[in-house]
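A protein chain is absent from this complex, but the other protein chains hold their places.
Let's look at subunit A:
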Amino acid sequence: MAREILFMKAINEALDQAMAKDENIILLGEDIAGGAEVQHLEEANEDAWGGVMGVTRGLAPKYGRERVIDTPLSEMGYMAAAVGMAVTGLRPVAELMFSDFIGFCFDSIIGQGSKMRYMFGGKAKVPMTVRTMHGAGVNAAAQHSGSYYGLFGSIPGVKVVVPATPYDAKGLLLSAIEDDNLVIFSEDKTLYGMKGEVPEEYYTIPIGKAAIKREGKDLTIVTIGKMLYVGLEVADILEKDNISVEVIDLRTVAPWDEETVLESVKKTGRLIIIDESNPHNNTATDIASVVADKAFDYLDGPIKCVCAPNTPVPFAANLEKLYIPDANKVLTVATEIIDDLRVK
């Protein structure tokens, strides 16, 4: 049986293998080693945290604190510094602890890193990766639970990756680090503890390529990040009704894989997109718009988006559960567009 490791270990392994291969790769962020200049830790060559979730644990002892840099709590400063490092030849991987903190450092993404190559006539390169964490589900409330990958994905010059499996997390992170552009790698915090098959060797998965996780002919469900598991659950349930669902894990939010999605919709004629972000101007609405434009004649019903409501993420457990798209919500809208199939 192939080796199984945790999602967070897959990320750690990708960083480890990338750093071993290229000394220009530098990690920086808040507490990504932890305990900087604490004497007893220094003596033991240890890190205190390895990031708030422990994802980067062990890298500082292995590569040194000059390559795994604990920054002050200065998102604006260190994220812009990462752009400066990238444009002068390093390949920084900056960690933004929670993607909700983007407000502090958005200029480095929206004003600087994403635009430099274009503004400077193609003469600058910004080979930078931003690892960040999104998603509701751990009662972290409104300022630590948002899903902003769609917001990032709407910026020209930015690539956005949202992995759903340990295998994809490793391969896509290695692609992100190899990429000569600004890539935001958005990790769902509720997936860190998931186990899955991950090859030990260095491998990459192309950015911009979705994965068909399950083939079907009656309905296409496109998912982002952990919504993959909601899509698969719905597919299982509908299978009992002899309804065949194709589940596509988008994997990359920008640029998203138009070809795979359009091909699938042309085959099934029905589309549901599940996206945990808020419902307006998000990846789901973008996909719906493009599919309506390019595959209108193939559609047998309206395109449905199942998203979080247009509210911040609530704290109370019962409300948070209501907030996150789940199989029941998807089944409700699925029923609306597959009635004709049931009648058969």
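Annotations
Everything below uses one rule, namely that contacts are C-beta pairs under 8 Å (C-beta built on N, C-alpha and C of every residue); 3 or more make two chains touch, one makes a residue touch a chain; residues count from 1.
Here, contacts and distances are computed from a predicted model.
Missing chain, UniProt protein name: "Pyruvate dehydrogenase E1 component alpha subunit", from among "ATP-binding cassette domain-containing protein", "Pyruvate dehydrogenase E1 component alpha subunit", "Chemotaxis protein CheA" or "Peptide ABC transporter permease". Note that of A:78, A:167, A:256 or A:323, the residue touching the chain absent from this view is A:78.
Note on the undisplayed chain: of the listed residues A:17, A:56, A:165 or A:181, the one touching it is A:181.
Here one chain is not drawn; of A:17, A:56 or A:108, the residue touching it is A:108.
Contact between subunit A and the absent chain runs through residues 26, 66, 71-72, 74, 76-90, 92, 107-108, 111-112, 116-127, 156-157, 159, 180-181.
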